[in-house]
Structure formats: C-alpha cells, structure tokens
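One chain of protein is taken out of this complex; the other chains stay put.
Chain lettering (A and B) follows the sequence in which the chains are written, and residue indices restart at 1 in each chain.
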Amino acid sequence: MSTARILTLVAVLAGLATTAAGQTPAATDQPAALPGMSPGDAVQPVYDQEIFAHGMFSQLEGRWNGSNTQFRWEGQGWVGTDLDKLWIKSEGTLLSNGTLDDGQHQFLYSRAVTTYFDLQAGLRSDIDSRPTRNWGALGIQGLAPYFFDLELTGYASDEGHLAAKLEASYDLLLTQRLILQPQIEVNLYSKADPSRMVGAGFSDIDTGLRLRYEIDRKFAPYLGVVYEGKFGQTANFARRAGESTGDVRIAFGVRVWF
Amino acid sequence: MIASLYRALMIGLLPIALIACMSPGRPTVADEGAAVPLGVDLGGSGPVMASAPQAATRPAFAAEGRVSHPQQGSEMQMAHEGRNDAHGIGTVNSVDPAQHKINLSHQPISELGWPSMTMDFSVAATIDLKSIKPGTRVNFTIEQQPGGMYEIQAIAPAGGGR
Partner (left out) sequence: MIALRISPLSGPTLCRRRFMQGAAAAGALSLLPWPLRTALAAPAPVLSGTEFALAIEPVPVTINGRAAMATGVNGQLPAPILRWREGDTLTLAVTNRLNEPSSIHWHGVRTPSPMDGVPGLSFRGIAPGETFVYRFPVHQSGTYWYHSHTMFQEQTGVYGAIVIVPKGGYAQAFDRDYVVLLSDWSFEPPKTIVSNLKFQSDYYNYRQRTLGTFVEDAEKKGLTAAVADRLEWGKIRMSPTDILDVSGATYTYLINGQAPGANWTALFRPGERVRLRFINGSSMSIFDVRIDGLPMTVVQADGNDVQPLTVDEFRISVAETYDVIVQPKVDRAYTLSVQPEDRSGYARGTLAPRPGMASPIPPMDPRPMRTMADMGMGSMDQGAISGMGSMGTMPMNRGTVQHQPTPAMAQGSMQGMKTDRGDTSGMPGMEANPEAKKLEGSVGVDNVAMMPTERLNKAGEGFPPGRRVLTYADLRALKPGSDLRPPTHEITLHLTGNIERFIWGFDGKKFSEAGPIELKRGDRVRFVLINDTMMEHPIHLHGLWSELENGHGEFRPYKHTINVKPGEKLTYLVTADEPGRWAYHCHLLYHMAAGMFREVHVA
C-alpha cells in the first residue's frame, strides 16, 4: 500500500473526526459558582454523553454439507457515545482443509447522521489464507423502513480496485423468543484479483435462513440453512481450482452479544 | 480435525446455554412463612376545621444562609474540664451564633471511635463564638450531654494550615 494513499486515507478520517468533534456540543456553561462549588467544577446533574461498548456475533456457526464441516463467524463491536463510535467488524470461514477463507475485517469510525443511519468510514483488511488486501471503506449502516437491518459499504484499494458489499437481514418473530432471520451478503468487485480467486462484477453471495431461540436476549442458539454461491468470473476461478461454485449447508450456531 | 473441534464446541455450548438460562431479573417463588408486613398507621386527621382547605401557597423564601463572623483572638476557651471529654482536631466550616452552633470537619476521634466527619456541634453557652473564625484549624473537646447530643466544651485555634 503506497504511502501517499495511506496518508490520504488518514487525512480523510482525521477530517471526518474533527468535523464531528467540532459539531459535538460543549457542556452547558456554568454560571457563578454555587454554594459548595468552586468555579470550573465539572459536576453535572445528568451525564448524557456516556460511553458504552457492545459486541455481537451474529454468526458463530458450524456449517455442514453432508461431507465436510466449515466454521464461520461474523461479528461486530462498537465503543462510543450516541453520536460517535468506533466499530470493528470481522468475518471469516474456517474451511475443512484448515485454511481460512473470506476473511474481511473492518475498523471504522461511525457517526450518527440521521434518525436510523450511521455514516461509517475506515479501513478494511482482507486477512485470511490468501494474500492480504487493504482497502479504504465508506458506507452506511442502520435500520431501513419495514425493519430491515442494512449495511452498504463501498471500498477502494490502493491498487485502484473498487468493491462494494451489501448486507441485509430481517427478524421475523414467530413467538416472543423464536425468531426467524433471513440474511444476505453480496460482494462486488471492479477488477479481478486472481490470487484471491475473486473475479470482477458480482462476486459472491452468502445467504442464510436462521431460526434462533432467545434463551436470553444475549444468548440465542440457532439452526439454519445457508447457501454460499459464486458468480461470473469468481465462479470460473473456483471451477478451475476444482472448488464448488454453490454450496448449501446446515448451520448450527449461537448468536451472542454482550 | 475441524469436524471434531466443531463437535466439541457444540457440545460445550450446551452447558453454557443451560447456565445462561439462569438470567437475572426473573423473580423466584414468593416468601413463604414470613409474617405479613403491616402498614404503619400515621394516625387520623384529628378534628377537621371546616374553614381550612389546603392552600396552594407560594411563599417567597428569605435567603437561608450560614452567617459567619470574622474573628480575632487565639486563646483557648473552656467551659469546664471534664474527665469524660473527648478530644478532637478539625477545621471550622461555619459558625451559627443564633443557635450557638458550629459546623466542623474533624479528624477521627479515637476516644469515641468516630471516623472523620463533618457535622454540627452545639457549643457550651459560656464559650464566646465571636472569636471562632471559619476556616480555622482548631483543637476542641466534646462531652455528651444528657440529651445524647455532643457539645463542645473547649475550643482553641490549633495553629498551622487547613
């Protein structure tokens, strides 16, 4: 990754952060000191800019297609206030032959911009058993009308490649604790990347239907059916390497958050 | 190898799931055999005066403040010497001549087993409060009065800072 590109990315992020900080309102001015208070005391009647932190694995599962098993995770975490957060996102699949596939890890700064959506910017690193790639990321995440959870992110790598990812899911409550969740993730790339077996255009889809039981809000085992598919040039790469281009598997895992 | 790892993980998750079942906030079975808690009767209304409905009054408050007087003098003032007196050292926060009390922040008083505290003390009537300045570090002795409250019997500036 060239220095110039890295510096540009850092500058953009710094710019975003300072704009955000500038817009973050200052605490109310304290007029004359109260009895028992010295001027400049920081005591507030309420503290509404608290920092919270949460992490969640939306997928932590074994996937079995009758002959071999894979292990997949997809998780997110954030720390921050109502308006500003730092996010970490990670996903990957551990294949039955011991290699790591589809590793994507993102480190983002997130700013709440509308009622339901955040604007996110940062870095994505594809780290798995294949050669590593680094990208700058810019996207939105939030709750779309009709309660669809939506993530749409665009990426630009230092070699001039562009990419995009769309993730959506929906929680259908069958009962108060039994929830059916269709989920879909689609990746696009502007140029082929043969060493990562990724082709141009629509590259792959990872979609599933998971039925979870919320023993507790924070712990819900689930059973599901997932489909991983490759398209176009990516499918060609896969066929040439003797791998499948479409795979249906049974998934069993747990959805946890803290 | 992956398969066996995965199987182990899934088996391991089962007890975790059972433990997680015991989430907080689900009330357990009610107490049995305990005596029924009774409400405390605050008493009746007493004779009702027909002409005295509740008024939604809006009083304006006079400023309630602590009055402090600048003082001079550094002699010890003593009401009496008592064998039951406990000794303390502390800082005067404020003086209330109207009620003949001072508010002190004092160090632990080992004779009484008191931790360091800030509290009001009545002062023996013979002690002149005019010579006690807020902010002064003082030595003092206190004695328990028949009513149970502690009263300052002797007080003098201790010298040194706060």
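Everything that follows uses one rule, which is that contacts are C-beta pairs under 8 Å (C-beta built on N, C-alpha and C of every residue); 3 or more make two chains touch, one makes a residue touch a chain.
Here the structure is a predicted model, which means the values were calculated and not measured.
Touch with the chain omitted from the figure is made, among A:D158, A:D216 or A:D247, by A:D216. Hidden from this view is one chain, which touches chain B at 20, 22-25, 27-32, 34-49, 52-61, 63-64, 103, 112-120, 144, 148-150.
Mapped onto chain A, the footprint of the missing chain covers residues 25, 27-29, 31, 34-37, 41-54, 56, 79, 82-83, 112-116, 143, 145-147, 172-177, 216-219, 257-258.
Here is the rule we go by: only the chains that are shown with their structure count from here on.
Distance between chain centres (mean CA atoms), chain A to chain B: 52 Å.
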